[in-house]
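Notes follow once the structure below has been shown.
Every protein chain of the complex appears in place save one, which is left out.
Chain naming follows the written order as A, B and C, and within any one chain the residues start at number 1.
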Amino acid sequence: MPLKIGVIGTGMIGEDHIRRLTQVLSGAEIVAVSDVDARKAQAVADRIGARRHETGEALIADPNVEAVVIASWGRTHAAYVLAALAAQKPVFCEKPLATSSADCRRIVEAEAALGRRLVQVGFMRRFDPAYVAMQRLIAAGRIGTPLMFHSVHRNASVPPSYIPAMILDDTCVHDIDISRWLLADEVKAVTVKSARRNSKGRADLADPTLVLLEMAQGGLVDIEISVQIGYGYDIRGEVVGETGTVALSTGSPVDLRSAGAVSGHVPEDWRERFITAYDEEFRHWLPAAAAGSATGPSCWDGYAATLATEAAARARDSGQTQTITMIDKPALYASPNGDQGPERTIFAAGG
Amino acid sequence: MPLKIGVIGTGMIGEDHIRRLTQVLSGAEIVAVSDVDARKAQAVADRIGARRHETGEALIADPNVEAVVIASWGRTHAAYVLAALAAQKPVFCEKPLATSSADCRRIVEAEAALGRRLVQVGFMRRFDPAYVAMQRLIAAGRIGTPLMFHSVHRNASVPPSYIPAMILDDTCVHDIDISRWLLADEVKAVTVKSARRNSKGRADLADPTLVLLEMAQGGLVDIEISVQIGYGYDIRGEVVGETGTVALSTGSPVDLRSAGAVSGHVPEDWRERFITAYDEEFRHWLPAAAAGSATGPSCWDGYAATLATEAAARARDSGQTQTITMIDKPALYASPNGDQGPERTIFAAGG
Amino acid sequence: MPLKIGVIGTGMIGEDHIRRLTQVLSGAEIVAVSDVDARKAQAVADRIGARRHETGEALIADPNVEAVVIASWGRTHAAYVLAALAAQKPVFCEKPLATSSADCRRIVEAEAALGRRLVQVGFMRRFDPAYVAMQRLIAAGRIGTPLMFHSVHRNASVPPSYIPAMILDDTCVHDIDISRWLLADEVKAVTVKSARRNSKGRADLADPTLVLLEMAQGGLVDIEISVQIGYGYDIRGEVVGETGTVALSTGSPVDLRSAGAVSGHVPEDWRERFITAYDEEFRHWLPAAAAGSATGPSCWDGYAATLATEAAARARDSGQTQTITMIDKPALYASPNGDQGPERTIFAAGG
Partner (left out) sequence: MPLKIGVIGTGMIGEDHIRRLTQVLSGAEIVAVSDVDARKAQAVADRIGARRHETGEALIADPNVEAVVIASWGRTHAAYVLAALAAQKPVFCEKPLATSSADCRRIVEAEAALGRRLVQVGFMRRFDPAYVAMQRLIAAGRIGTPLMFHSVHRNASVPPSYIPAMILDDTCVHDIDISRWLLADEVKAVTVKSARRNSKGRADLADPTLVLLEMAQGGLVDIEISVQIGYGYDIRGEVVGETGTVALSTGSPVDLRSAGAVSGHVPEDWRERFITAYDEEFRHWLPAAAAGSATGPSCWDGYAATLATEAAARARDSGQTQTITMIDKPALYASPNGDQGPERTIFAAGG
């Protein structure tokens, strides 16, 4: 019996999740959709045989909707998540959980009050086979205690809708979450340095940017954010431990020898690079949601990430290191970050 | 509306396909199963809510069964495929299509008489993202006309049920099929050389073995078959063209630096190495079968592979190069081998 | 006619240079040695048929000595370099040029007053084939203007004589020099962060440490210094440009497949990793010295490196970013840093 899902937001990412839930994965049925663009939503609803709701709230209230996917504009997430929690319906919420840490905190407190997890946040990197392999090798003690993490996040280009703030809250937020997950730790302080500007890029973007995280237990993280590097979408990372390191490898499936070079392919964009991770995060979410629960990236993770991007924005604007103070962690989220890996066996754990 | 499928054979590979069709992919429903082990079949039927048939023939005849997956013992394939063709039901047949070229020929002729393709043969390598990337780079002319192919097929170990003949007809058959696909050509002659025997392995196995294929258009293929090499399951290949080459890369997702070495993981077995390929071949088969048709590896491919493994066995026994004579290729199979790639977009095409 | 050389300092590095000049390279003859350990110096002198001098100054004054190699304790370098400049004899001086920027400045001014270069400083990385290939690709515009440099400097272990200050002035100094060379720029500000301490290492060492350089033209450099990581001596680096990047590759000559892994060797120590670079820096120095001149890393480079390590020490102690003010660059050193590559053809320029 497939899970009956309502999808709020039928834009690019929402459409992609609908495709995934209807054509790629088993166990799901989309029964309702809504979008601020009513015509768009109606067209989608007609195509897949779902009901269109005028509002996200109405969709959440629909008794036929057993679980909710939130893929609307970020500023709308908080209200929908809170409504779904009130209705006690499982949620998959695209990142960010909410655009302010205050809203994130409200969500954390609401879920904690409920006493059980209902929300999985869309930090899909935690489901990427390579990051999973890194995390497992670290958790298995293969490099000793992790002390540093070097993260690189490069986009070939950004669309016109990409505004300067997104360097931190849309791009770097992924590196922040994966840092917390790999090091099983919280961010304590953030420093931001802008490099010489890429003269081939837009004048309004501080590109590239270097973000430095100091973690609560003393780990250091440096993150390169380059958003207009042209050559491809390149996600790299190396965790440095006491006795060794583990790093994402290049990952090209084939080597081409031609014209004086041996070369591998670099992905064009995030869709290509993380196609498996997006499938896996939903493969992970579906059975948990069907059981009226949630695992994987939590509201606490969403709160921590938004808090850190807010601190990063202050650090960039002030030129000073900014420290972070978190609320006490509710017992609901007591398990270490590092424990929230995917349940499905992912092979190729390295070494 | 999911496709109603009957599965003949509920052994290891049959069970794995049932898992794939029920838990991983969308669009399929298993309505019937059968197996020579009636208890095993009944247990599976009970678990997934399917009907058990006493025989494969009865399953094929079941009006509720719209398409058939054949995963039984190789010697039984031919009869089931012919029965399904007679019933005009789409078939996914695990390799080999049939264990003798005479049977394969009968199947080819039956399907050709029908005038449309109904059978996809389980040569899953053609759906592996890395082989797909190789084939596309070749087809795109990136290395010029292909002239040679070096193929390496290594198993860490083989089970006790692995008999000497399987080196050629169970293991090497994959390399033969992928050679035909990558070079878009037919095998014209086969030579087999046994190397010094691996003294750590079984005395009855000629391990490793070198198989040399001469292709109709002059291409040369050398295939290393090592079946007890201990260190892992390692599939490698490089196609050599007039101006360049393309090779499978190592493929480890992460690099571990520890104890004086930087190392990547080698898969343990075929399940780990080809998990994506198995998923993809069924993702490819389902919509074609639902439309009452088939694409991908054909009965002709199954015929050609069995013909070549028969020649290889003669070459091994005689110590002489054996040539191959094929029947005329029915028009149904007229498209070049190289055209039968997966329809779904697979990224990372290399270079 | 070989160049007649006097070597001051016959400790580990001095002995290695003597071996290099007498057994590996052509064109050199060691005619004189001196060391604070007179017995050690005498033994060396006897073995290679050279004269022993009581002091470095006496060696420099020896009319038979045409050129001087300084490989003594760092604090003694300044006086010897100044004496050799006064005697107008070509010098190869191991790094550091001098242990204080004030002494370095005196040397720069003395050489500038002379009006011609006589000193090559021992920054051997500039002669490593891989760094040379990086520098050439950057200079050729293959990645656009360089904007960032990620540098990693890892030692498996350090000897008991390694004191905390050496993290910056003995280890990191190499990364500082190579940053200046690759980016063809000067260091403007330095920030130092200590990570969670490697608990498997000595309690007195801030290991690992992250050093952040801001360059005059806006480039950013992050340097990981790990000195007790156990697994090997690992030097890595990637320069990030406007359209691409260039990185040191792993460099293992062979891949071993064994026990579930494909692995490459990591060098044990700097002798293994930079054996070619040490040979090349002397192959570069000898003809220049024979011509009464010098090219390659200059006194200006020595001054800049010491200035930056002094700033790094202040940054570490204060927890604050430290800025650097340099004297005006004498015309003698006018050529950009990036122009001072080795003259000998080094192949394998990448891509």
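To be clear about the criterion, contacts are C-beta pairs under 8 Å (C-beta built on N, C-alpha and C of every residue); 3 or more make two chains touch, one makes a residue touch a chain.
Keep in mind that what you see is a predicted model, and the values were worked out from it rather than measured.
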Residue among C:Ala61, C:Ala247 or C:Ala290 touching the omitted chain: C:Ala247
Among B:Gln217, B:Ser293, B:Ser318 or B:Ser335, residue touching the chain not depicted: B:Gln217
Selected from C:Pro129, C:Pro164, C:Gly218 or C:Pro330 as touching the chain missing from the view: C:Pro129
Interface residues of chain C (partner: the chain not displayed): 22-28, 129-130, 133-134, 137, 142-143, 243-259, 263-265, 267-268, 272, 275, 283, 347-351
Missing-chain contacts mapped onto chain A: 230-232, 234, 250, 252, 257-266, 268
Interface with the unshown chain - residue positions in chain B: 144-145, 147-148, 150, 152, 191, 193, 195-201, 208, 210, 212, 214-215, 217-220, 222, 224, 226, 229-231, 240, 242-245, 260-261, 351
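Just so it is clear, only the chains that are shown with their structure count from here on.
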Rounded Å distance, chain A centre to chain C centre (Cα mean): 43
Euclidean distance of C-alpha centroids - chain A vs chain B, Å: 37
Averaged-CA centre spacing for the pair chain C and chain B, given as whole angstrom: 57
Where chain A touches two or more other chains at once, by residue number: 243-245, 351
